[in-house]
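Here's a structure for you.
Missing here is one protein chain; the remaining ones are kept as they sit in the complex.
Order of writing sets the chain letters: A, B and C. Residues in each chain are counted from 1.
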């Protein structure tokens, strides 16, 4: 049987003496100022046993990781109709999301690129009475943790500098694939990305994707069909233009965020969250990628 | 010597019995509702003699034709520094302005595509105390006509539906090539496009481009170097993706607008404005294109 | 325990009465003329037990499925140096391989698109004494079957009509990413695609990818690192622009060919090959996709 704690300890030991930690995201002061030496990891196995190392209880900005959660909530609300407004294929072209949108008449390639997540946000804004409050409640329920919150300063920073997201939203609007007011949708979207969680909370939240759609408390959020879909999307589209590399190096469905967080899971086996703020050139956590690679190499556990 | 009146009369006669007049621009109610049977033309020769036919004194929305005027004013204000922020090459790709912007790091290909004209608008907003008032005064001075004005309803319509322009402006902002607030710049830009003129006023205004930069009253607005630059830009970029076709069929520097107006000129010979609201598939006035083709064919006057 | 034979029987029964079988590939007469009612399937479980239905012993053109085998042989010959000449990311843009090549300076996005497979063919042509004979021997050894052969008429057909492949090879050559003569490399490539196998042979050959790199006879062809890489590539890139859809609907690493074949596998569990010549709009076997979807749905066996 796999001794996860021993593996995490080994990963932590290696990470602690790493000099090459990448650069923190520079475009938001709140993210740029994080101490690059932070490193935490939390793993929950299928029997709900918990393992952790380092700064695993410290909060960080989950950023794009939130896209999986908003997608989950939207699927619960409107079901497979969602796929009429957003695709399921890898984008293969991270730097030209808007070009792609133009080529494909306003249907984003998948829900994990920004334009796709903005469409998902639009769906939530249409369906929820109080979108920001309701979405937060949804996540708190999954994690069974009332302390999860938005960081309002991060949300405000993103609003003030997120010109490409404004461009994407207006372009979606020009194609009729954004129903609500751009400012309203992006206010929701910037908040969604500004949710803060610790590795422990993140692992608890994403436990459901390795557990057939049921959270740790047993409540069902997705059917098995939908869980498979989301896991497939995380594997093929979860790491920007490093998706292929991650699929190979790590071999797990997962999602990263520019805050330095990564969450990944092996169905029916474990869910793991990792955090280290320094990013590699592709925008994924440098030590986080190395940690997950070591985890699957040392344990021999991956989907392939 | 060319009998311009006779030529205009022949063009008018032919246009009057034309059935295939194209479609008026549909995206703005104010433009869509114009009577498609309107047709006017006004020509001024180098001796300032005037010739006209049809609805040559009726006002219409000059739309993109205004881009030449804002460029003229901006060149007067900041000179050749303008070319650091916008290129001079044909775009060759009308449907993917935003893709192009992404490929070229936020430097629009030329000042006559929307993204380029928005950068020019940004320059005017930076430099003018009261941008909208000052720009209108500039045009009124050139035309020597106080009656030229904005159509506020058209400006408001464009603001309400101009999502692609909002997308372009935000994308420019993300590349640092828009200095002012997006809403402020686009408010100016939408007003600029909503200027109304008649063919007669338009021909008077554009007289300067065929007259070495001096308007009909003799005041200089551009040096000969700058006039050559603008004429070259009109010839290579003035007609969206029909620029090559226009260069060939008509063989004059010119500029069209989705309001159905076209203005063109032969240096030191004549300046002509034409208006017919129905557009061809490329977005240029259908009868206007035919009229200018007939004008240059019948008179043998073109730059080639 | 899963009763694979019962599942295959159910799939066959459903496929037999299917009216919508798609269209056979039209660009090669040899492929177009195949009877669209053919349907076969062969599955081998991890204990090397065999299950089959329908035309599982009938030969068909494996086409792009061969790209996985040439990649396997090339990796064995030059190891990870291969990745200097070809990427590992999904292409996301099936219709514009050449555009992509231009954008990325001659490094194909992955080895399973045509341009990438041509680079792999170039590697084999450089390294093998008698490329066609040696490659065939390699496959015969894996499958433990001397009867596997090239269909020369299919190879000749592809040579006569494969203008896009010639274009891709010359473009690669212009970037210095093709070392041998274009005609030589493409002669090998067209032969490689013209290999014929039955479902039974294909399942036996691909058994190694679900068995840690060891074929049914126990010989090792790839290390576990390399097997993981290839499985990740099949999952993210194995189905043209339907990769995301396949990852979701089926949830297995796999590869399709325009001859109507599909092979897929669940590591340490089973390897399955399916054949039905009619293609869906994306170029993958229509009934084959449905069969594999039913297989994973009915058995609950997938990587997600």
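We adopt the following convention: a contact is a pair of C-beta atoms (placed from the backbone, for glycine too) under 8 Å apart; a residue touches a chain by one contact, two chains touch by 3 or more.
Predicted model, so just to flag it, every value in this text is computed and none were measured.
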item	value
Among the chains presented, those that the missing one touches	B, C
Given B:98, B:227 or B:274, the one touching the chain that is not displayed	B:227
Per the touch definition above, residue among C:84, C:146 or C:164 touching the missing chain	C:164
Among C:3, C:23, C:102 or C:133, residue touching the chain not depicted	C:102
Contacts of chain C with the absent chain, listed as residue ranges	95-96, 98-99, 102-103, 163-164, 166-168, 170-171, 173-174, 182
Absent chain, residues of chain B that touch it	87-93, 109-110, 227-229, 231-233, 235-237, 241-245, 247-248, 251, 253, 267, 302-304
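Just so we're on the same page, only the chains that are shown with their structure count from here on.
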item	value
Whole-Å gap separating chain A and chain B, where each centre is the average of the chain's CA atoms	47
Approximate Å spacing (C-alpha centroids) for the pair chain A, chain C	32
Chain B and chain C, separation of their C-alpha mean positions in angstrom	55
Set of chain A residues in contact with two or more other chains	none
